[in-house]
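A single protein chain has been removed from this complex, and every other one stays in its place.
Each chain gets a letter, A and B, in the order it is written, and its residues are counted from 1.
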Amino acid sequence: MSMLNVKNLNVWFGKRQQRVDAVRDATFEVARGESFGLVGESGSGKSTILRAITGLAPNWSGQLSIDGNPVPQKRPKAFYKQVQMVFQDPYASLHPRHSVDQVLGETLQLHGFRDIDNRVVKLLDDVGLGQKFRFRYPHQLSGGQRQRVAIARALAPEPELLLLDEPTSALDVSVQAEILNLLTDLRADRNLTYLMVSHDLSVVGHMCDRLAVMKSGEVVDILSVAALRSMEASHPYTRQLFEASL
Amino acid sequence: METLLDVENLWVKFPSRQGVFDAVRGVSFTLGRERLGIVGESGSGKSMTGRAILRLIRKPGIVEADHIKLDGVDLLTKTEKEMRAVRGQRISMVMQDPKFSLNPVMTIGSQIIEAYRLHNSASKADAYRKSLEMLEAVSINDPERVMRAYPHEMSGGMGQRIMIAMMLIPNPEILIADEPTSALDVSVQRQVLDIMDKLVKERGMGLIFISHDLNLVADFCDRVLIMYAGRVVEVCEADKLHDAKHPYTRGLLNSLPRLDQPSKRLEVLQRDPEWSQTPSVSGRI
Partner (left out) sequence: MSNTQTLREWLLTETPTSRRHAKISAFYHGWLTLRSNTMAMIGLGILVLMLFVAAAAPLLAPHDPFTQDLGNRLAPLWSDGHVFGTDSLGRDILSRLIYGTRITLYIVTLVTLIAPVAGLLVGTVSGYVGGWTDTVLMRITDIFLAFPRLVLALAFVAALGAGIENAVIAISLTAWPPYARIARAETLTIRSSDYISAIKLQGAGPIRIITKHIWPLCISSLIVRVTLDMAGIILTAAGLGFLGLGAQPPSPEWGAMISEGRRFILDHWWVATVPGLAIFTVSLAFNLLGDGLRDVLDPKAGD
């Protein structure tokens, strides 16, 4: 049973003459428990796919289904209990005036949890932050710590599918290693499915089982990471990307 | 090797409510006609070092050093007016994002021509011809079209090439490039680096290449300073960077995911408080 099924997805911005097709006819499938990568250069439409799945990009056509259930144009609340997203820039994805406690508390409250205090404590421990960070504001946190808070927020509703939009591209390499390890552990512990977008083939190679390569809005290649490593990529663009990141 | 720039015991200090924060602590190095890389993580003081050379640290920051000598003349003794003649004219700087360095409401052509005529007394026609040459020098195929375009019509790679072209007009002796390619895609990155490489070789410039990307620096530079917490912790030949000795450098290298060497978990850098205590290693030759 596939966790996420994307079929003939088109995403566009603007109307009529100004219409820009960001994604054209994308089709791929992510199995339950799998970690799937979306790779491409900037402007290739890889992040737009994530935004279309979550409903942040309103203009889309095609079929999206989560766990076999088709996704309607207007997402019900239950959808967000199943699918969550971690944004690229931890400096922009946290409200500058809300403390960590407020961010997590509000998320939990929105999803109808009762024991909010205990859950906030647990979430902070799960992402390796601990209690002393609970009442800090974003400007009192480093980039890595902020991204941990953002991951905790995404985990709060206990989702099954986590969409990761370049979660480490704004971070230093040593911090990137910590966050990637955290994500690996969380997936194992919680049996999560990942859809990870990155421009960095080595990050996707490390994190994912399979990947799709995107170029100017189209999926040009879908292959397993093992096949990529053993130089079996058939598409010339995939090979070009592979060679550039060795 | 001839020494273009000689920096001795450079400090950058920021007084704050909690006391004085030292962003750069006692950094010394020399630069010849070579490509010198400065690598480090955010907050390591690598960008501050680059800006301090040009005395571009904003108040309340303070730059202190025994000397910053350009051709034997100490830049610290110069007045602000004299420094303006150094900036751009003799030492140029390329920033990370070209979008913030170009004026959005002027065509690229008029900006290059203006920059050229600021430094050289030339007629408009001469300046135009010279600008076309500059754009060709950075491998722009259709310079006439680019001259007429506005910055927002350019892609990131194009914009960065234009910035480099503008920086080269006064024929500087030293180019400081602060993360010039981090905003660019991998394929474009290579092109921009090749252009910078060619210019350094052909014109005999000194290049200070500031980056967070160890592999890139190892690939591209001749010599590398590795900075941590405002200090230089290690200096090495770029091609020997992968055999670096310092645990910090090793830790950084090991924490990178490798496509050709899959692993279950990435190595996490364990920071030793002692690294930020030991005095800076000198990068002088």
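Operating definition for what follows: a contact is a pair of C-beta atoms (placed from the backbone, for glycine too) under 8 Å apart; a residue touches a chain by one contact, two chains touch by 3 or more.
Not measured: the values here are computed from a predicted model.
Residue A:S99 is the one among A:S99, A:Q176 or A:T193 that touches the chain not shown. The missing chain lies against chain A, touching residues 54-56, 77, 80, 84-85, 87-89, 91-99, 101, 106-107, 110-111, 132-133, 135-137, 139-140, 150, 153, 156-157.
Note that in this section only the chains that are shown with their structure count from here on.
The part of chain A that touches chain B in the complex is made up of residues 41-42, 143, 172-178, 180-181, 184, 199, 201-203, 205-207, 228-229, 240-242, 244-246. Across the interface of their complex, chain A is touched by residues 41-42, 156, 185-187, 190, 212, 214, 251-252, 255-260, 262-269 of chain B.
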